[in-house]
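A single protein chain has been omitted; all remaining protein chains appear in their positions.
== chain A ==
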């Protein structure tokens, strides 16, 4: 176990929230609690036998209104390893395409008496809207350009394993900050834990007044990398861009692609992270992405399952009257 930087109360007071819509609204010790809870699942997942009947008899619905492979799979595995009945609802096969409103879909899911609903949606705020209407815990698996809290938690867990402490840690997040919910959740999570966060993007991909979120703003990637302990690269979200934001991927790579030469500006032991899916040869060169000992990209995926197990476990404790949470 990692030495505790934060203490938290026993039982239900450690996490007094009914759902996980965002990192915003979480206290540092609540984030820390979730990270601690995830450690046991990291251990379990490294065993051959990786099943626990913690959520046995519970139904978890993964309602994904936006395409996803990795996050959906991660949530599905997390639920199944904890013994829950996991159902996936994908947009392509749902009545959302027939004009049903989001609220009606939410009420339908609610009537099916799910014990937790995991939601991804292309519109910012959609998950909060559903969370306000259903009785069970709601987990945000990404809403528009707003938040993706489990991604930030798994990134924090990955960093904690490698760096142990966050205070003063220099984290550079580079890429399409404007369209990135991962960036927003990571900024909230990492600054809350005491890291010094830098964000780097061309002006067109940098949201206004982002410095009000306690980050340093860079447009020059080399300057942003200098002395960094963690380098987090983001994908260009072409599908969310209205109009032209950059002249070409080639030009973007020239200015913001993470190469070995560029990585040398960071600390010698700087971690390389990417939430995936990667565009190799655009925002990150293959040799950097595969750099043994430095690249955390597969570790992030591993931590993702553990974090989602922790979130599903913790958020259903009230409903299943777990000891100390009833």
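General observations
The definition used in the following text is that a residue touches a chain if its C-beta (ideal position, glycine included) is under 8 Å from a C-beta of that chain, and two chains touch if they have at least 3 such contacts; residues count from 1.
Here is the rule we go by: contacts and distances are computed from a predicted model.
Between the listed names "Electron transfer flavoprotein subunit alpha/FixB family protein", "ABC3 transporter permease C-terminal domain-containing protein", "Tryptophan synthase beta chain" or "Dihydroorotase", the UniProt record for the complex's undisplayed chain reads "Dihydroorotase". The chain not shown here is touched by just one of A:24, A:44, A:87 or A:162, and that residue is A:24. From the options A:120, A:146, A:160 or A:198, the residue with contact to the chain not on display is A:146.
If you put the hidden chain back, the residue from A:57, A:125 or A:194 that touches it is A:125. Set against the missing chain, the residues A:120, A:170, A:184 or A:253 yield one that touches it, A:184. For the chain missing from the display, the contacting residue among A:209, A:239 or A:323 is A:209, taking the whole complex into account. Against the chain not displayed here, chain A makes contact via residues 24, 101-103, 121, 123-126, 128-129, 143-147, 181, 184, 207-210, 212-213, 242-243.
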